[in-house]
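Structure first, commentary second.
Yeah, one chain of the complex is gone here, protein chain that is, but the others are all in their spots.
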Amino acid sequence: MNTEVNLAGITLKNPVMTGSGTFGSGMEYGEFVDLNCLGAVVTKGVANVPWPGNPTPRVAEVYGGMLNAIGLQNPGIDVFMERDIPFLKQYDTKIIVNVCGKSVEDYLEVVDKLGEEPAVAMLEINVSCPNVKEGAIAFGQKADALYNITSQIKKHAKQPIIMKLSPNVTDITEMARAAEAAGADALSLINTITGMKIDIHRRKFALANKTGGMSGPAIKPIAVRMVYQTAQAVKIPIIGMGGIADAEDAIEFLLAGATAVSVGAMNFVNPYATVEVIKGIEDYMSKYNVEKLTDLIGAVRE
Amino acid sequence: MNTEVNLAGITLKNPVMTGSGTFGSGMEYGEFVDLNCLGAVVTKGVANVPWPGNPTPRVAEVYGGMLNAIGLQNPGIDVFMERDIPFLKQYDTKIIVNVCGKSVEDYLEVVDKLGEEPAVAMLEINVSCPNVKEGAIAFGQKADALYNITSQIKKHAKQPIIMKLSPNVTDITEMARAAEAAGADALSLINTITGMKIDIHRRKFALANKTGGMSGPAIKPIAVRMVYQTAQAVKIPIIGMGGIADAEDAIEFLLAGATAVSVGAMNFVNPYATVEVIKGIEDYMSKYNVEKLTDLIGAVRE
Amino acid sequence: MKEKSMACVLSQAELAPGIFDLWLQTGMAANAKPGQFIGVYPKNASTLLPRPISICEVNEDKTALRIVYRVAGAGTAEFSGLKEGDRVAILGTLGNGFPLEAGKGKKCFLMGGGIGVPPILQLSKELAAEKSIFLGYRDGALFLKEDFEKYGNVFVATEDGSNGTKGNVMDAIAASGLEADVIYACGPMPMLRAIKRYAQEKGIQAYISLEEHMACGVGACLGCVVKTKEVDHHSHVHNARICTDGPVFEAKEVEI
Partner (left out) sequence: MKEKSMACVLSQAELAPGIFDLWLQTGMAANAKPGQFIGVYPKNASTLLPRPISICEVNEDKTALRIVYRVAGAGTAEFSGLKEGDRVAILGTLGNGFPLEAGKGKKCFLMGGGIGVPPILQLSKELAAEKSIFLGYRDGALFLKEDFEKYGNVFVATEDGSNGTKGNVMDAIAASGLEADVIYACGPMPMLRAIKRYAQEKGIQAYISLEEHMACGVGACLGCVVKTKEVDHHSHVHNARICTDGPVFEAKEVEI
């Protein structure tokens, strides 16, 4: 059985990676799972300088999922390269660094620094965080802005770039095509969907930021739809995510057209989720005599 | 205690109505609840001629909700006016007729015929069904198209018109403002969110239509967010909906800025949901000494 | 009158691998008819919709319903864990049921295939006719077969040939050499299509119970439609609602 996938020239031992922002840089969940088993670790978003993030409450539970408005708190690229990358380098997994910024220049500064670190396999560009007012989301909801930032980053990037798309758009395929046309090597989708929760007893917003990004099983059907639509619209590979809790969910994304998948918020619910998904995919392949995982990609029929 | 609300000049005894397409014309759920108790009954969408709808499977369950791709099957306006309106007229509730079409002319034909029926209190214009290829959704995802159809319908309509907005857009407030500027008297939101489910064992789409509209508690945080954003952007009243299962959910929408609320797919889960929501809102008002329901509308604080 | 209410589990047993037999104490039993169904609600909040399950039997004093179902997903898996004394929400009774008058006093075939066997049991009890009962199974796990024996002559077909006629219920009919005036059937779609053809060729009536993915179960959502030969009285298009206009239709009325 061969579970390898090729993501823009990078070979992953299996298609299972971690959702940015749900797995830190692997240190915390390294207590629960063997990071060597993962196809890749996608790190929490990192900016050119440390970001303090949003006030608390930053998280709230919703039916079948959660809202978060962390606001991309991060220690900045310098600390990240001194501490997090050496940590991850100890493991036999691919390192994908999620990059965030408030301006194109912010992104480029991080991309340039990461270009000097050959241990970083790919860059995932976060242009879709719904919890940051400046920059980020502004690049992810208009096709021309997305095209612009993608092409600028592509000129600087030493590693393949993955554009992480926002689901908070009218037409995901328009965004996907813009990113592809601008040179993106791959796409990640979906980021969280903007949601809100109100505490009816206190008559207050559950989150200090009022709105937050929704994740969890509740959003999976929306994510699967967007991955399918995008897979029909572009040729570059897709990393599918949104509510993946188990192997069945992951396989649904693969069948819809994803080349790889990320386990995100469900790490919080089941810290063993990533390795259980890998095991479950193998079981599925055995059960149905699927020799190569790539045979599953986009294999849904009418 | 006063639970009345005023919706574009129409007084409802309470803010609880039914979500179009989830309650037929009231006949089926009239076996479970006293229709006289409802603020309004919003009927299944009706077109100028009978529509057969989509092939089966038309429905699929998802985590905390469901997908549907009924495709607006309906018996046509003539049968509807002969059968469904006389049925509803027997009850002391407001009749709101949901109108669908494939062209502006289709809509206008229905609107004109309903204009001759004084028992119809309001019209809800469905420009956001994700399951109909022609027409419907095309009017609901572009602000200029929405403006155009709204203003044309407004010229013909004898009753106040409610535009039912699609959540499958980048900026719900842009759509809401376009509808308001074109003369809409109220807004309904949200319609279903486009989703997809794949049966991984058969490797086939769960729905014959591939995609379907997602409803149920899973989408509530997205709906509450959109209602809140829209309430900040327009002056016309909003009917809030999306996963309302109980009074707590309904109150969350009211606090977010909705003047009325609809119980939709959760009728399928609990056929008594509408009347239980009404009772629960009254209990909440008693508990917190809220004399007028209107005091709750948009009452969320930071 | 339909209602959603709590039923009390009287007993549950596994009849065959993955096939469960559940007795529920419920007021709905008072008026339940063969061929009707109930919606059973999972408790797990990720699976909200009621699961349509046919009524297999009504007890003598009409205070309890028996349902026999196959575990096919999260909802039915949950039900299989119900134990005596547990409570479960149900919706019912739903659907039209089999028309008993059509076959009264005539030669009738009562046919069940796979998980379509259970609803035929209460029909066998209530139908006053000359009954030949054809039951089709995958293998030798002949669940409910003994329950049928007191109500008519039972003919078995198994796909693997381990019992009775090797093949399906149509093969069992052929092997029996019997003829009928009226057929009642429930089972997988290929079986129902074969029965529709057979009835047409023989010029006899066949009443078949259909399945489709359902949401509301009460006729409101229009999820579970079947194409009809004539324009349907309710929909005014060629679609009837399986949950309310059915699940039992005369075979010639539906395009399957």
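By written order: A, B and C. Residues from 1 in each chain.
Heads up, the rule we're going with is that contacts are C-beta pairs under 8 Å (C-beta built on N, C-alpha and C of every residue); 3 or more make two chains touch, one makes a residue touch a chain.
As the structure is a prediction and not an experimental result, all values here were calculated from the model.
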Legend entry - Omitted-chain contact residue, chosen from A:17, A:38, A:60 or A:227: A:60
Legend entry - Residue of A:160, A:216, A:257 or A:280 touching the missing chain in the full complex: A:216
Inset, instruction - Since one chain isn't shown, list which residues of chain A touch it in the complete complex. - result: 21-24, 28-29, 31-32, 44, 50-53, 56-61, 63-66, 68, 70, 73, 75-76, 79, 216-217, 265-272
Legend entry - Contact footprint on chain B, counting only the chain that is left out: 63-64, 217
Inset, instruction - With the missing chain put back, which residues of chain C would touch it? List them for me. - result: 44-47
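Convention: only the chains that are shown with their structure count from here on.
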Inset, instruction - Chain touch graph shape: choose line, ring, star, complete or other and state it. - result: complete
Inset, instruction - Find me the chain with the mean Cα position closest to the mean of all the protein Cα atoms on display. - result: B
Legend entry - Longest centre-to-centre distance from chain A, chain (CA-based): C
Inset, instruction - Could you please state the distance in Å, as a whole number, between where the Cα atoms of chain B are centred and where those of chain C are centred? - result: 35
Legend entry - Length of the line joining the C-alpha centres of chain A and chain C, rounded to whole Å: 47
Legend entry - Centroid spacing, where centroids are CA-atom means, of chain A and chain B in whole angstrom: 34
Inset, instruction - Provide the list of chain A residues touching at least two other chains, using ranges where the numbers run on. - result: 63-64, 217
Inset, instruction - Enumerate the residues of chain C that touch no fewer than two other chains. - result: 45-46
